[in-house]
Structures are given as structure tokens and as C-alpha cells.
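A protein chain is absent from this complex, but the other protein chains hold their places.
For subunit A:
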Amino acid sequence: MSDTSTTPRPRPESAAARQRRFGVPLLPRRTPSARRTALAACCVLLLAWPFYLSAFWLQTGLFAMTAVIAAIGLNLLSGTAGQLSLGHAFFVAVGAYGYTWLAGDDGRSGTHELTGLGLNPMVAFLAAIVLAGAAGTVFSPLSGRLRGMYLGVATLALVFIGQHVMLNASSVTGGFNGRSVPPMEIFGMAFDDSTVWMVLGVPLGGLERLWYFGLFLVGVACLLARNLLLGRPGHALGALRDSEVAAAVMGVPATRMRAAAFTVSAMYAGTAGALLALVYQRIVPDTFGLALSIDLLAMIVIGGLGSVAGAVVGAVFVSVLPQLLTHYADQLPLVVPPGAGGDGLGAAEAARYLYGLVLVLTLLFAPGGLARLEVPAPPWWRTRRSFRNT
């Protein structure tokens, strides 16, 4: 360590030279063919997932998917447009309760009368996304005018308003005890365990089918966000983040673009919420507290601000960690399984400490996020690269 600190700072070098010296990106980004291969391998793995793994892993994966969708949306707002939001838990809740209310039937839960529109679940799902977008648009007088931190503080209020509404509008939300979620149904095919398909000798029940539905949503979410970032709105939002004055003199209407980014981001959160409701099968207000907003922010910071890949990596990391710790609590030191007494941390708490630590480490050592992290190149790679470069 001491000898590196005394050497003079090297002059800026080209990206290729830097990569040769220090290593290769964790995710292959610079070579399109390698990237495509990795992406295809990921797709195959994810498609085959339900054939080999148990319900626990499916559920963990589905939680990760909801996190990925919400994090991509938040990253569009915070990473690309530079606007902080602590209120995304509210929009996730709008999506979740929106779907449940729109698709649910009138009924009764405990002492509460429940109402519902009883729409086709597919229609209800789309309507829930629109509803979350509408909620984002209603907030646009603030989201367009407030910048960065100030928007973060203003959106904080949304979480508390949301909690109040969820607890008190019990005919829609079911109040404190929540409400059960009607299963997804596409073209008359319900995503529950009433029918089981046998594919290659493996039973595909409701959870498995939901897995593919979630996978489809994640794919669409990634693709749309990537297109946005590479296109005209992406350029405008990036300019707004880096200098509002420069963006304005280039013709970008700052207020309108900020509000639009907020709305799109709210729609992503709503999609995640509706999917989350389907995974949980019963939703309660506790799920959509401030902790969820903070988790989402942690995801994009750990993964990497401003890129789709960053949101995906961070979301998977933050959402899977507590699940893994819970699952393996009996085998890990210091962590006690839920319900067991004795000294030690609960799994959820341990997960929180761990990703807090990772958050700090990320900010210190990989400010670009995990998705931009570079690992030291193995010798064989370096040799091959140097051959290619000479």
C-alpha cells in the first residue's frame, strides 16, 4: 500500500489501456458478442429455473423480479434524471392495491366489508400500472419543480399518506390485516394450483407460471428502459441531471421532463407492486413502508446509478440476501432462525446490517456500483488480450 501512495498519479490513459492494466469488467460490456452470449446463458438459466428448483427458490426469484422492475424505474428517475425519491413504496402500494381492488370481488374479510370491481385480472394488471402512473402525474406539480434532495423530502410524505390510506380505507385495502389477492389469469388460464400442467414430467403449478409471467415483465421492463436511455428522453434527462441550465438552453423543458420521468418511474413501481401482490397472494400495509423505499434506493446505489444493468444487479443482491439468510439461518454463525430464541440476530436484521455494509463498501471502493465493478484480470486473459492487441 505504502509504495503505491508515493508513486506519482499516472496520466489519464485510454479505456482499453486501463482495462489491460487493471482487469476486465465483471459484466462483459465492451465486446458485444461476449455480452450477447452471457445474456443468452442468463435467459436459458432463468427459463429452466422452475424445472429444477423448489418453491422457495421460485419465490425468492419472484421477489427479486419485483425488485428489479421497481429498481429500473427508480434508476430512471434518480440515476438518469438525478431526482431523489423516497416515495416509491407508495407507488408500489398503488400498483399492488390497485390490482387487488380492480380484480377482486366484493366480499368480507374478518369484520371488514370489501369492495372490488371484479375485472379480468389481465385488464386489472394493466389498469393498476396506469393507476400508478396517474398517481405519479398527480404529483407532477411538485415532481417537476423540486430538484434532487428537495423532491426526496417531499416524496417522503407520500409514504406516510399511503400508510394512512392503507390502514383506513379498509373497504378497498382490507385495513391492517390486508386483503387476499386474486390470482392472475391470462386468456382463461388461471395462475393458481387448481390446474397443474405436466411439462417434461415436471408439474408446473401457479408459482411456476407466475415465474414466467414475471420473467416476461422483467424482460419488457429492461428493454423499454434501455430504449428510453438510448433515445431522446434519455439524453434530455441526463442533461438535466448534469446541468439544468445547459439542458434548458438546448431546448429541454425542465419542468415537463422531470414530471414525465417521475410518472414513468411511478408506472414501473406500480408494475412491480402488482407483481408483488401476485407473489404474496395477500398484501398488508406493513410491506409498503419507508423501509421499502430505502431498500429500492440501496439497490440502485449498490448496483450502479443510471444503467439498467446496475438496477438489475443491485435489486437481485438486496432482495435475495435476506431470503438466503433466512433460509440458511441454522447453518450461519450469529444468525438465528425466525422464531428461535437465544442470542443472535434475526435473519432480516442480519441482512440489513450486511447490505448496509455493502452499501458503504460500494460507495468507498466501487462508486460506479457493482455493475461497473472490474475484477483483476486472470493471467490467461491478460496474455490473450496482449496477443490480440499487438
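Definition applied: contacts are C-beta pairs under 8 Å (C-beta built on N, C-alpha and C of every residue); 3 or more make two chains touch, one makes a residue touch a chain; residues count from 1.
Criterion: contacts and distances are computed from a predicted model.
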item: Undepicted complex member, UniProt protein name, chosen from "sn-glycerol-3-phosphate transport system permease protein UgpA", "Cytochrome c-type biogenesis protein CcmF", "Fe-S cluster assembly protein SufD" or "ABC transporter ATP-binding protein"; value: "ABC transporter ATP-binding protein"
item: Residue of A:Ala34, A:Leu47, A:Val153 or A:Val249 touching the missing chain in the full complex; value: A:Val249
item: Option from A:Ile69, A:Ala236, A:Ala277 or A:Ala351 whose C-beta touches the chain left out; value: A:Ala236
item: Which residue of A:Leu58, A:Val92, A:Ile129 or A:Ala260 touches the chain not shown here; value: A:Ala260
item: On subunit A, residues whose C-beta touches the chain left out of the figure; value: 12, 14-15, 224-225, 227-228, 231-236, 238-239, 241-243, 245-254, 260, 264, 306
